[in-house]
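Removed: one protein chain of the complex. Kept in place: all other protein chains.
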Amino acid sequence: MTPKLFAASTVSLLLATVAQAADSGSIVIGVPVGLSGANSVVAPSVVQEAQLAVDEINTAGGVLGRKLQLEVADDASGAAGAQKAFDSLIYQKKVDALISMETSAARNAGLPAVSKGRVPFIYTSFYEGHSCNKYLFVDAWVPEQQVPPIVDNFAKEKNAKTYFLIGSDYAFGRGMLGFTRSYIEKTGGKVVGEEYLPMDGADWTPILSKLKDAKPDAIITSTAGGAPNVTLTKQMRAAGINLHYANLAVDEGTAKSMGADATGIYLSASYVTGIDSPENKKFLDAANKKFGADLKTPNDLSVPEYEAVYLYKLAVEKAGSTDPAKVIEAMPTVSFTGPRGAIVMDKQHHAPLTMYLGQVQSDGTVKVAATFKDVDPGEQCPNLK
Amino acid sequence: MPEDTALLNGRPASTTALEWRAPAAAALVAALIVWISPLVLGAFAANVLTRSMLYATLAVTVDLLWGFTGILTFGQAAFFGVGAYATAMTMTSLGSTPAWMAAALALAIVLPMVLGLVVGWLSFYHGSTPLYASVISLVFPIVVTQLVYSGGLLTGSSSGLVGYDTLPLDLEGFFRLSGLVMVAVTLAAWVFVRSDAGKLLVAVRDNDVRCAYLGVSPRRVQIMLTVALAGVAGVAGFLFAHASGVVAPENTGFLFGTQVVIWVALGGRGSLLGPVFATLAIDYLSASLSGDLPFLWQLVLGAAFVIIIIFLPDGVAGLARRASASIFRSSKQTRVPRIALAAPHSAVERSATLLKVSGLARSFGSLSVLENINLEIRPGELVSIVGPNGAGKTTLIRCLSDGSEPFKGVVEIGGKPMKGLTPDRVVALGVGRKFQVASIFESLTVAECLRLARTTSETPSGIGSAPRLSLPVASIEILRLTGLIDLIASPAGLLSHGMKQALELGMVLALEPRLILLDEPTAGLTKAERATIGTVLRHLTAEAGYAIILVEHDLDFVREISSRVVVLHQGRLVLDGAVDDVVNSETVRTIYSGGGHV
Partner (left out) sequence: MLLLLDILTTAAILFVVSVGLLAIFGVLKIINFAHGAWLTIGAYCAVVAVKLGLNPWAGLPIAFVAGALLGGVAELLIIRPLYRRPLDAILATWGLGIVIGQLIALAFGRDVQLIPNLMSGTVRVLSVDYSVYRLFMLFAALAIGVLFALTIEGTRLGLSARAVIMNETLARSLGIDTDRVRLATFMIGAGLAALAGVLLTPLTSVDPNMGVAWLIGAFMLVMVADTSYLALAAACLVFGGAQVLVSTFVSPVLGGISVAVLAALLLRINPRGFSRA
């Protein structure tokens, strides 16, 4: 944290403490995010995207004449921290909506508070799917959208028959790899190993030794975003493992910071900076203008945040107020065209998305190998209307 | 006069009723505050404080263990977490009908208690150190956390458990339930530590060796306390699982455990109320500031913790106590019991051999300290053991009183072999030992020390302080002759050296031991004090039929009171006979003047 940023946050903190209540009339959006812990590598980008959207909307006149205001809280990337963060945002700061990217552990822990507090919650992180709550909306991908392109590519283009799966031991890791295993087996492949470490675990040595012994054709990993990705990849490369490697949970920003170790990793994402569309160009220009050298690479974990703020704006305008019941009724009907294209959360609170299969290059950017338009998320929440 | 009434500032000796009144009133007021609060507090504060009050309950258990019993434990969090997880797992996997909820409560109490038994067995054994106990208390929360992580879908691993059905209470209901449990536990702890049984905790902390030699196994006290408080922590965990709806691995970990220790330290260990208020204040502030000043708050807390440990070990409560003492100048309301005469134990048979030592040998590696000691002692004998320094006298006493000493040979007390028995079990055979350096309980009053000495004959009350203290005639004699009877309300740590020796002797005699082992009882005493002790000892053997073994250097004292003298030299018994024969013998003179070395 640079001294400038520190000074700025201290000043704003003091101001916030003095004027505790939100400016009368402004709409408060709560952002519980992993400022510390496993997600701390990606959190700054998420906060930046939220800020960008809020500033753009406020400059254009706000929502129903009211300004948007952000409240960021640290959920420590985990369940216990999320409980505190959600409590603080819902009951102390009395936010009108929650829009955030979080680990699945944090999201699950926050949902009871969301239901009790009746706060619309747009979850902007890709995840393992099947999280259902009438206040919860998801504008990021689920395994049904992300995994098939990867496995199909490995099986058809690279003739991979045996796979080794590694993940972080929580809902996301297990959910993703569970889906991956069944898809692999459905398409004729075989899983020769499936290993997990707790989210905070950093020593992958025994798992990597097992991997070497198993001699698979390809590796597919699904760790928590941020630190676990980095340690696993680092240690994998240090152990000399250079097999076909697809990472279900890495984003462009983390890949860039991994440096040379990330070269060759396959990923399947709903956003890459190289998307050639006028909306993406406009978005990147605005982001560069606002943050300059401090800009954290917009990525698959943070761009959905930007779009989600706009989706909330549209929902509130359609509903005519911030009343939770009206907003959640309007939410599945509004559409926003952002850097990722047109986003509508109308499939059981989830959104069809265009997916890009790509490979990380030596300079950290992602080269797109194939594009899949409007992939359906499948039956995520059949019991929700 | 002293043994009939105990008046202090004109107030009569308090009875159990008075002890109940003040804390019960305070608890009632606290309960009322808890009941009304949800109506005035906002949802956020109520939510946070519900959890804080459960943490405060946990803090009380830590204070009992650390502040009162001297066991620095980071592990109460693990018991709390086990209770919470047992509850959540039952609700998730088995069901949430009222029957299952009751089962969950039972599991939340029993599982932590079983774990507490294991941990207690591991941490507290004859010869264990406080450091080892603390280390174990740090390791087992980590083990519990890792077990949770390795539990996959059953425990939710990193995700924790969420979404299970909870008790059908609303926010106010949970607040009140947590608050009332906190008040109840605090009240129970308050009453317990002020009762006679509660003083055992302080005794174990101050001087666990003395405890053992009063027939009370300190290990058993520590283990029982651990098990009981594990159950309490489990109940707090059960309520937490229901009130918060989320159970995560962080709730079992040692980081949480260290937080509780920090709250107790800041509040003031050993004060009960200090930790409660500190926990409520700090946890609430942490939650309120979590978004705004997270770094600075933790930094301030950490720095405050370090400063308090170094400069203010009694915490804020200690500060408050000192401030109020200087402002109010209140007299410490010491409840002083009435001393009464206790009915003596069954009479001792005069003829039977009380102590039989055959072939006793003790060596440290290649150094042989005792060799081939043979000795027989009958009731009514007053045997003095003399010999130059390094002859092995104290080692001999130790072998006679502590069966866990690795000696060779046989030692029988009243016909029963004592090898392998820990000191508290040897005391049960009828042995009392007085140490060279007065071994008493410095934080307790004279009366409390004496009452603890009577633990094996009169089980102390767990809820109050008995108004009467029965002591055998020998103890009362000592108290009267030394003037200690006028100081029974005084803290033992403030006594003069001679008075401390007298107190210890009084405590040992209160055991009514058939065999008394005294290690240099006259060291540092004035001539008058020596004469007093001598009279009592002679009286004990001649009339009460006790046997006394005395290690002494003062040959005049030996000559005056002993019935028999044993001479030890370089680990061997060289003379054993009547006083005059031995004292005047050539051998003794040679030994004491430095000659006669082999």
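Descriptive notes on the structure:
A and B are the chain letters, set down in written order, and residue numbers restart from 1 in every chain.
In this text, a contact is a pair of C-beta atoms (placed from the backbone, for glycine too) under 8 Å apart; a residue touches a chain by one contact, two chains touch by 3 or more.
These numbers were taken from a predicted model, which means no experiment stands behind them.
Among B:A26, B:L122, B:L171 or B:A428, the one in contact with the hidden chain is B:L122. When the missing chain is restored to the complex, the residue among A:S115, A:Q235 or A:T337 that touches it is A:Q235. Annotation: of A:S182, A:T205 or A:S321, A:T205 touches the absent chain (contact as defined above).
Listed here are the chain B residues that touch the chain not shown: 72, 122, 125, 127-132, 134-136, 138-139, 142-143, 146, 149-150, 254-255, 258, 261-262, 265, 295-296, 298-299, 301-303, 305-306, 309-310, 313. For chain A, the residues touching the chain absent from view are 1, 6, 35-36, 40-41, 43-44, 74, 169, 195-198, 200-203, 205-207, 209-210, 212-213, 226-227, 230-231, 234-235, 237-240, 257-259, 261.
Here is the rule we go by: only the chains that are shown with their structure count from here on.
Contact residues on chain A toward chain B in their complex (touch as defined above): 13, 16-17, 71-74, 78-85, 87-89, 91-93, 104-105, 108-109, 111-112, 168-171, 174, 196, 198-200. Contact residues on chain B toward chain A in their complex (touch as defined above): 42-44, 47-48, 149, 152-153, 156-160, 162-163, 244-246, 248-251, 287-288, 290-294.
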